[in-house]
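Every protein chain but one is kept in place in this view of the complex.
Chain lettering (A, B, C, D and E) follows the sequence in which the chains are written, and residue indices restart at 1 in each chain.
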Amino acid sequence: MYFHVQRLIHDIAQDEPDPAAANALQEGLGGQFGEMRTMMQYLFQSMNFRGPAAKPYRDLIQGIGTEEISHVELIGTTISRLVDGSPRYQGKVTDPLDKAGSGGAIPLEIALDQGNIHHYLVGAQGALPVDAVGNPWSGSYVYNSGNLVLDLLYNLMLESTGRLQKCRIYEMTANKTARSTIAYLIVRDQAHENAYAKALETLGVHWNTLLPIPKTNAEKFPEVKKLLDLNLHSKQYTFDLAGQSEAGKIFQGMSPSKDGTNLVADEQAPEGVPSVIAGERMEEFAPGLDPALMELIQATADMEMAEVDVSYGPAKAAAKAAPKTK
Amino acid sequence: MYFHVQRLIHDIAQDEPDPAAANALQEGLGGQFGEMRTMMQYLFQSMNFRGPAAKPYRDLIQGIGTEEISHVELIGTTISRLVDGSPRYQGKVTDPLDKAGSGGAIPLEIALDQGNIHHYLVGAQGALPVDAVGNPWSGSYVYNSGNLVLDLLYNLMLESTGRLQKCRIYEMTANKTARSTIAYLIVRDQAHENAYAKALETLGVHWNTLLPIPKTNAEKFPEVKKLLDLNLHSKQYTFDLAGQSEAGKIFQGMSPSKDGTNLVADEQAPEGVPSVIAGERMEEFAPGLDPALMELIQATADMEMAEVDVSYGPAKAAAKAAPKTK
Amino acid sequence: MYFHVQRLIHDIAQDEPDPAAANALQEGLGGQFGEMRTMMQYLFQSMNFRGPAAKPYRDLIQGIGTEEISHVELIGTTISRLVDGSPRYQGKVTDPLDKAGSGGAIPLEIALDQGNIHHYLVGAQGALPVDAVGNPWSGSYVYNSGNLVLDLLYNLMLESTGRLQKCRIYEMTANKTARSTIAYLIVRDQAHENAYAKALETLGVHWNTLLPIPKTNAEKFPEVKKLLDLNLHSKQYTFDLAGQSEAGKIFQGMSPSKDGTNLVADEQAPEGVPSVIAGERMEEFAPGLDPALMELIQATADMEMAEVDVSYGPAKAAAKAAPKTK
Amino acid sequence: MYFHVQRLIHDIAQDEPDPAAANALQEGLGGQFGEMRTMMQYLFQSMNFRGPAAKPYRDLIQGIGTEEISHVELIGTTISRLVDGSPRYQGKVTDPLDKAGSGGAIPLEIALDQGNIHHYLVGAQGALPVDAVGNPWSGSYVYNSGNLVLDLLYNLMLESTGRLQKCRIYEMTANKTARSTIAYLIVRDQAHENAYAKALETLGVHWNTLLPIPKTNAEKFPEVKKLLDLNLHSKQYTFDLAGQSEAGKIFQGMSPSKDGTNLVADEQAPEGVPSVIAGERMEEFAPGLDPALMELIQATADMEMAEVDVSYGPAKAAAKAAPKTK
Amino acid sequence: MYFHVQRLIHDIAQDEPDPAAANALQEGLGGQFGEMRTMMQYLFQSMNFRGPAAKPYRDLIQGIGTEEISHVELIGTTISRLVDGSPRYQGKVTDPLDKAGSGGAIPLEIALDQGNIHHYLVGAQGALPVDAVGNPWSGSYVYNSGNLVLDLLYNLMLESTGRLQKCRIYEMTANKTARSTIAYLIVRDQAHENAYAKALETLGVHWNTLLPIPKTNAEKFPEVKKLLDLNLHSKQYTFDLAGQSEAGKIFQGMSPSKDGTNLVADEQAPEGVPSVIAGERMEEFAPGLDPALMELIQATADMEMAEVDVSYGPAKAAAKAAPKTK
Partner (left out) sequence: MYFHVQRLIHDIAQDEPDPAAANALQEGLGGQFGEMRTMMQYLFQSMNFRGPAAKPYRDLIQGIGTEEISHVELIGTTISRLVDGSPRYQGKVTDPLDKAGSGGAIPLEIALDQGNIHHYLVGAQGALPVDAVGNPWSGSYVYNSGNLVLDLLYNLMLESTGRLQKCRIYEMTANKTARSTIAYLIVRDQAHENAYAKALETLGVHWNTLLPIPKTNAEKFPEVKKLLDLNLHSKQYTFDLAGQSEAGKIFQGMSPSKDGTNLVADEQAPEGVPSVIAGERMEEFAPGLDPALMELIQATADMEMAEVDVSYGPAKAAAKAAPKTK
């Protein structure tokens, strides 16, 4: 069973809208080696897992899989910010036939030749479940052979490829919004790569100096370096509400990347940051409410809500103030 | 940010394996109107939501979306049980070249003409991200126009169609494992149908006697009736850990289905049941560990795990005993 | 601009439901060489046609394309009859949990192992836009190079392949409902094959004895023979309401199949037969109206309709009696 | 059975070629909510319709479905004009290796970075059955649950989404060729939206002020306003040759959009405009006839055609002069 | 540049036709982990290879890739034999309307409920480029990151998964035609698995006892054991005509599977067996020649062919007698 808290797993830096960068990031969301894929692959591997004796391996996969849902949420939100509005366009469209001032363009005018036109035409300046050339995500991506060694080997390759692609995307754009999320995912992919490599180590493999793959020198990317200095690539969260995960039996000891760090799995989840709701876009008719409907919406928003008894999670008041992790 | 607890959202009844029923259930998992679709559609609608004033609507969608992940987990696990082994086959395959006793068949022998051969050939007797004719799930299914009214209208139609298909599946099979999950999802789909219909009511629509769609008389299905008697079709959970959801501002008052019930949203989550890990399948080489690897696995399983500090959720000991909801 | 008349282009023989035959016929509807493909291919070729001097060729393609829409209607209706109910099942399902008498099965029970389960699960015992293995029809099938010779060559090959597949389907089933439509389409495909072969003859090709392709000896199929005896394979209709088609400048003279017939294009359309609306299917919740909704429907049906002035087409009264063609 | 007349359902304004606008329009042709989809969806819903008592609903769907074929023809032709030649390029390519004069570019040179390269490479400067990012149209788009209420609800959402996307396309381009067709389809989509909303009204739903969806203020688009002033959004044609359609029993009375108009269904079809055949494109080898083949084509064109007896439709001479509707 | 010799890489055992087994084998041909995939993946990895210093690795991949084309030829031919005719059907169809004798069925009659109907309907009892549930092979399967370590890791996983699936297919059928080819491919996949594992060993990895993956005990399959006894799993051919391959620098020394064998790469190619052309199938109209066309074919076959100068390869006469390898 899954739960949610209205916080993003990592903060997103502010910068100009950038539809071309958004499109590149789509590979990290809906591409063959993106977050939707890891999320679904680990979910299926967890459901179909065989071998009660191998529970720590199942828990490792399941915990990473839960984290990937939050990654989908993070990169999706990042993309939606990158396509929200238009570069160098001040102000807000107030009429579908607006003209932009000098130095910019109305968002829908740039849709014809930048990034993916569906961001503006099918979505309302929001993320899509597709890759960077517009192919919809496909269930055929999911790998789940049932053979534990093969599944671990595939997952290792999958995380490494995801990180490889994100390093390439990092080089493609200087947009800070894009880079802040990409950098975070580069480091977390490396943590997952370490997790699967370590799991294979427990089955006898010695990696010698092969890891990390790729040898990206990603520590030269400043946003990445900052996170590596926090050892975020050697840390794994459980995201498990009742403390039943045994992933820590695997994710411990010397990192298979031989970088001098030790793997640590002693936190439930990162603290995250509050998520916010994006503003309206009149040119997209999103949410598209006229004054009459707006009034009805307001009536609902003003209502006094029934009290929910919060069982999993801290008291509501405390949660609003600061949902803490160790 | 998302969290997980090692419990299934609803119990699954015991019965014989049934590959044909499993295949029909695949439509409810990976079909165009199945749980993977609702899960992804509501996740995208939540990430891309516009209009801070409409937060209760976002929270309603987000909460249902979180529930759908647990539905994917439930129906996926159900399918994996339905294809685990073979009908009327006693005992366990101990050799890839085993022959079954009278009255049954080795699982891989039935793979050629029952259900979906991929359940046995690509997966190891487990669920797949495909529909009932083997089409992989596609990102093109996700609808997220950004226009609030259209998104709500689509979601209403989506839940109703999901329920329609599940009612048809119910009639297709008498297998109790299949029917217990199908019945639960029929009732929960109706709750979601009520949620979106109610949201449209707050925008002025009067449904008169149109709902529920379809008029299934599903209350004649005994497993369904039992759940309806508990008003499970008029209840919505938040699955929100910090009590920030405002979905209850919409999901309240008289049910749009005009069945005399009131909509109630005062619980965080159902109690659920513990999830278990399936046994090995030697004929599938899953997990496929020989004695040497088995010994290494055991060493990992025996390890003493590092303590995780549980922030969201009750104390670990209590959780293991009985993760309660109101 | 297109028009419709509520008549089927050819009659459909009565026989038992037959889901396996229905599934085979899906290839003729939604397969790569089926009627949806020819319909769409000729529609695109007509819209994108270049060369005003070549108008007779455009008109030939456009006229056949219009006929193909009626073929989609014919084969779709045939499939819906073949999956309407269940073989050897007397009576009508009156309750979703009905049990059939001896000698038959409730339709939804046979869905698990006969034909395409989507006929019962996604559709309500009706035709689908897919091929015989469940692949959805794809726009990538449409060929329209813009080069007239290539387009004609492709169309010739397309019609011949369609006929080849239909001859194979004919051999696969003895069901009379299936065979009556298949036989009609075999003969019309041959007429279209003759049309494109003749068009290439006007460009200099001599076919010698190569046509028809395949050499099916389909005249041995009794239903086919009957139609060949009427020279239906050497006749082309215009389906053109205002008599502007110049297709007859090509479709005339000796048949390229060298069978002693002459090509004739002097009729607007065949007479056809009235189309009827299928009955309800309670087990599919189709149309799924309860007594309250049924009453509302009846009120609408009873209404006195506004008079429509019929411009294209004969007087309404006459049309109802007998919409004649020469 | 279907018929055709060589007229477009609406006129297309003249303007420069514009490959980027053409590409955006592809969404309206081959996209998930485009005209190929509505055409096919309504064709399947009509063929598979259940419930003789509900004939007016079937006729409503069937009539709109017939109109959609003409919409495919209209938007397809519009796209083919938008990619016919190259902006600011005077004259005509006379040699595949031509160079353009100043101020323009040879069409095939712009293909590499504008719109969809397939318009020039796979097609010969013509429309394609794909969406605006090049995905081929898919049969999986077609929705036909068999449940009347769900099918109507889906159709309402479908037409509204189609209109939403077209409003966005309108804002994306100022090209008059593109806008004239988009404006017409915006208004006709609204008529269809009204049709399905009204059908649901006959089943008891009250829409209050929810319609039209989206609230586009599209009346601010001048080309749209002109058509709204003619009440084209409150009019439905039957396209039925024999006057058997009962759609008018539903499409009558006050518009569900509450705009003060009444729904009227008293015409068979709009008058339309004559369609013309596009010129040659030597750089595409389309139609690609050398002098020898050209001579053979001419011989065919000069032939005296056999007389066709026109049964459905007015006398040929009159039709050529002016195929009228009321 | 590629060359061909009219020999199959391995012999195919004789047995009854078996459409269900044929369908399972399609996974090994056109499935995501089948021979078309390995063939294409290694072809792309070879073309796009970077790093002149790593030539032995390129040559290893290229050599295996060349072998995979012969595997496609082998498994494709095996499938075409398994669907050629019908089980327990004596004699030959001589008329499309033939009836079978007792104890069997005409091939086209079994098409409706066994295996993949396309084998009989789209193909003429021949292999198809699809997987075991009918999904067409897709270019999206090809993995070629450009990072050498990742490509090797993926290839190792790919070969292991291919072998896993073939072991499962082996268990699914007792048909000797199917098993002879499956057994050969199991052993060759293991050789390729060894090749990529060894390549990773040269980069520092120690596999300990992890290989082979899966631990199939496939040596219990008699047809497999026979080939393992010949050390065919520890042998690699170059298929390189000019002796330029440096793959032997990697494929040598102790097998990474730790089975006591040494890897050997000292042969160009296996000897193979002559390939033969299948007989006609009148019921499929394949090749579909009537007496008139047959006579023309015969005239061509009787012609005296021009002499081809054979540069690569032994003298023609010798080759016909016995194209030997060491």
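Just so it is clear, a residue touches a chain if its C-beta (ideal position, glycine included) is under 8 Å from a C-beta of that chain, and two chains touch if they have at least 3 such contacts.
Please read all numbers here as calculations on a predicted model, not as lab measurements.
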- Determine which of the presented chains are touched by the chain that is not presented, and list them. A, C, D, E
- Item | Identified contact with the non-displayed chain, of A:Gly31, A:Gly126, A:Gly243 or A:Pro256 | A:Gly31
- Which one, D:Tyr120, D:Trp207 or D:Phe221, makes contact with the chain that was left out? D:Tyr120
- Task: Quickly run down the residues of chain A that touch the omitted chain.
- Result: 20-21, 23-24, 27, 31-32, 114, 132-135, 164-165, 167-173, 209-210, 213-218, 220-221
- Message: Just checking the interface: what residues of chain D touch the absent partner chain?
- Response: 95-97, 106, 108-109, 111-113, 116-118, 120-122, 130, 133-136, 283-285, 288-290, 292-293
- chain C, residues in touch with the chain not shown (by the definition above): 32, 135, 138, 140, 145, 147, 149-150, 153-154, 156-157, 160-161, 164, 200, 203-210, 213-214
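One rule holds in what follows: only the chains that are shown with their structure count from here on.
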- Angular offset of chain A relative to chain E [C-alpha, multiple of 5 degrees]: 180
- Task: Indicate the whole-number Å distance between the mean C-alpha point of chain C and the mean C-alpha point of chain D.
- Result: 23
- Using mean C-alpha positions as chain centres, tell me how far chain B is from chain E in Å, no decimals. 40
- For chain B, which residues are shared contacts with two or more other chains? 32, 122, 130, 133-136, 138, 140, 145, 147, 149-150, 164, 203-204, 209-210, 213-214, 284-285, 288-289, 292-293
- Task: All pairs of touching chains, please: list them by chain label.
- Result: A-B, A-D, A-E, B-C, B-D, B-E, C-D, C-E
